[in-house]
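What you see is the complex with one protein chain gone and the rest in place.
Chain IDs A and B follow the sequence of writing; residue 1 opens each chain.
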Amino acid sequence: MQELNERAKLLYRTVNDLGGLPREPLNLTEHPLLPWEKRCHALLESLNARGVVSMEEKRRGIEDMGQTIYAALTYYEKWAMCAANVLITKGHFTPDELAQKIAQVKRRFEEGT
Amino acid sequence: MSAFAAGQAVRIADRLTIGHTRVPSYVRGAKGTIERVLREFLIPEDDAFGRPHGRRQTLYRVRLAAHDLWPRYRGLASDEVQIEIYEHWLEPVEEAKQ
Partner (left out) sequence: MSESHDHEHGEHAPIQTHETPGEWEVLEIAVRELAIEKGLITADDHRRLLEGIDGASPMLGARVVARAWVDEDYKKRLLADGSVAFELGIDNYDRTNLIVLENSPQVHNFVVCTLCSCYPRPILGLPPDWYKSPSYRSRAVRWPRAVLAEFGTVLPDDVSVRVHDSTADMRYLVMPMRPAGTENWSEEELAKLVTRDTMIGVTVPRLPSPPG
């Protein structure tokens, strides 16, 4: 790639574009997926299979979160946030519908336990 | 009809990433050769914005010499990176001029 100043580089490298950057050695510790992480994976696969949100739309949604969120959230946290963002962007539900649903889910758990 | 054939020398375009792309920065501008021709796929630039009937392009696997990609690469001259690139990101290389 051509030589660029630091700000111009941001036009040429997205937050997920990591190939060739120096990093720490591998951490080979593995964690079994939490049930909600696996459900989140199946949710995005379902949306993809139905043509609602393609995997490429999901990837772009994650890249567009910006460096701070991209670096801070876990893998499936990004997927969950991205699914909500993209579905809202595409007009499938509104932010207030999501807020109401979240309140309803929390209430259900409080009452159920 | 695909524009490139296996064994042909190509250059991967060096463009900015506004919008969306699946071409990583480390291969942009690099020269390589077509390893094989795959088939047409919906391109990520359109797929990423919810256009399932968007543009389709032939996808190729391109072989790149590791020594060409990385300054001071430590490894064999025959070490390679192979990557899939869509046709609209590939430019022909005039081999005679190299």
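General remarks:
The rule we apply is simple: a residue touches a chain if its C-beta (ideal position, glycine included) is under 8 Å from a C-beta of that chain, and two chains touch if they have at least 3 such contacts.
Bear in mind the structure is a predicted one, so any value in this text is a computation, not a measurement.
Residue-wise, the contact with the chain that is not shown comes from B:75, picked out of B:19, B:52, B:75 or B:92. Contact residues of chain A toward the unshown chain are 16-31, 33-34, 36, 38-43, 45-50, 52, 59, 62, 74-77, 80-81, 83-84, 87, 92-93, 97-98, 101-102, 104-106, 108-113. Residues of chain B that touch the chain left out of view are 22-24, 26-27, 38, 41, 44, 59, 61, 66, 69-70, 73-76, 78-86.
Everything that follows uses one rule, which is that only the chains that are shown with their structure count from here on.
If each chain is reduced to the centroid of its CA atoms, chain A and chain B end up 26 Å from each other. Residue ranges on chain A touching chain B, taken from their complex, read 1-2, 11-14, 17, 19-20, 51, 53-54, 56-57, 59-60, 63, 90. Contacts from chain B toward chain A in the complex involve residues 14, 16-18, 20-21, 24-29, 44, 47-50, 52, 69-70.
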